[in-house]
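What follows is a structure written as structure tokens; I'll ask about it next.
Just one protein chain is left out here, and the rest sit where they should.
What follows is chain A.
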Amino acid sequence: MAGNYETHEHDVIIIGAGGAGLRAAIEASSMGLSVGLVCKSLLGKAHTVMAEGGVAAALGNVEPKDNWKVHFRDTMKGGRYLNQWRMAQLHAMEAPDRVNELEEWGALFDRTPDGRILQRNFGGHKYPRLAHVGDRTGLEMIRTLQQHGIHTGMKVYMECTVTRLLKAGDAVSGAFGYWRESGRFVVFRAKAIVLATGGIGRAFKINSNSWECTGDGQALAYLAGAELMDMEFMQFHPTGMVWPPSVRGTLITEGVRGEGGTLRNKDQKRIMFDYIHPLYANETAPTEEEADRWLALSTSGQMDKNVRRTPDLLPRDIVARAIHAEVKAGRGSPHGGVFLDIATRRTAADIKRKLPAMYHQFKELGDVDITKEPMEVGPTAHYTMGGIRVDPETQQSRVKGLFAAGECAAGMHGANRLGGNSLSDLLVFGRIAGLHAGRYAKEQTNLPSLDAGEIQDASQEALAPFNRHEGPNPFQLHEELKDTMQTHVGIIRTEEDLSEGLRQLENLKERSRTIRIDGNRHYNSGWHETIDMRNLLIVSEAMARAALLRKESRGAHARDDFPETDKEHFAKVNIVSRLHGSTMEVAEIDLPPVPAEIKKVLEEE
């Protein structure tokens, strides 16, 4: 019965308590508003905790020539110019302030010899730019935000899943969900909502994501009338663990390559020299000799502009496809990846100091000592550049009062994200979303009214699996979804594959409506899984449909039947998905025009 639920009222509700959600909640709380932060897990466990390498910000502490313009250029180039230019600009300009602010709240970044925040090299960043704490930067960030945030007055609702957004006319009015512990329903009534639910990696068999990354925010927004954008751009991180099978996909930070790690095939040949993309030819070392010289200089803190960086640090899409190609050509490692070697490049003491979590992870999970042996690595589904389409200035979606930030929002990264730009994205756009959600809430005089019918529908939808006597098991269906996406919507795509993928998704969608749940509502893992499946199916379908429409290869999206980048048509459009009646409609929209002064920044140097 819909009548049986508790209600909580706030000015602003934030859904998701990773970096973006926490930063948004801190901002809205600081405006004197009543803020509720809702999360599926315990506080501090969100996927942000897994981020390893660092947070990108042009502080200029290691290379004084760095500034927002260089960071902006690197980001646009990495995104193959499909980024919303204004988001990339705001991001590059504001990231240093956000990093300094974390230090003010207690974060302890690694230091330069003169005591300032140290910065490291990463793929696609021209200069050493990533502020970091060994290889556990995400943990440092989330712990800092969490410890600062709990003293700002917000109310935290842990282990609570939101299943529907509620609306009053064309604006949001609240959210419907349930406590994972008891299964009881809860309604959050609010003037504004910020979605900060993260990614969708759990749609793929081999992925680096925590169980929570099931596309909840994207699906909630889509069902409420917002648009999804850039969904074809799914980043496969080049270096996931490939062995043992139990940890297949678990991330190995790009920091390994930033600290000198090189990729080799089974013949011990360094592979990346064969895959230098023309866009990066000018700034990449063409020979091992020059790449090694660059490493020697950069690890000793010296820079020489005549010595170019190693191709091991090309952007992720390029490296992921290179590894894929080597494995396909039969030059892979024993378990279907390639070798990543840091052992012969740095001393054991250096490795343990700079990459302690990686050392630990391989030792305990893979029985591999990375100070002595190479790692076996391969691409793993990692990050979605796509997500909820938002206004670049305010992060508001097409639904009034509904904002989005972090990985569940689109636009910042275009066709491919540079490493380290996600942690800065969280901070910059988490703050902006919190600020504008707060301003919007302040403009509303009253809390919007709730629609009893919507609540009734939401509770029926949630309870339906308990009312069936037979039907498939949600865990089995999720496995099938992951197989479908991995095989048909994976790292290399064709029209034939994508069409087959869509057929299978259609079938899964039908069967997911017949899932049956055993037991009661009390902390029932099968029920939780069922609810996540609806969201995964929505984002998977959006991904497949957008990938079918984009008939070119660009960034993270590679079509075997259209291997070239299309400079005429597809260079100028983003692809959006929206709910039309009960079906998904995909459409091209024009990229916003780049003003002359921004064009000048892009062309400088």
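The definition used in the following text is that a contact is a pair of C-beta atoms (placed from the backbone, for glycine too) under 8 Å apart; a residue touches a chain by one contact, two chains touch by 3 or more; residues count from 1.
We take it that contacts and distances are computed from a predicted model.
Between the listed names "Sugar ABC transporter permease", "Succinate dehydrogenase/fumarate reductase iron-sulfur subunit", "Hydantoinase/oxoprolinase family protein" or "Thiolase domain-containing protein", the UniProt record for the complex's undisplayed chain reads "Succinate dehydrogenase/fumarate reductase iron-sulfur subunit".
Annotation: of A:369, A:518 or A:560, A:518 touches the absent chain (contact as defined above). Only one residue from A:212, A:326, A:341 or A:552 touches the chain missing from this view: A:212.
Check A:45, A:129 or A:189 against the missing chain and you find that the one touching it is A:45. On the side of chain A, the interface with the absent chain consists of residues 38, 41-47, 49-50, 100, 103-106, 108, 110-111, 114-117, 133-134, 136, 139-140, 143, 147-160, 179, 181-182, 210-212, 243-247, 250-251, 357, 360-361, 364-366, 473-476, 479, 517-520, 522-527, 529, using the contact rule stated above.
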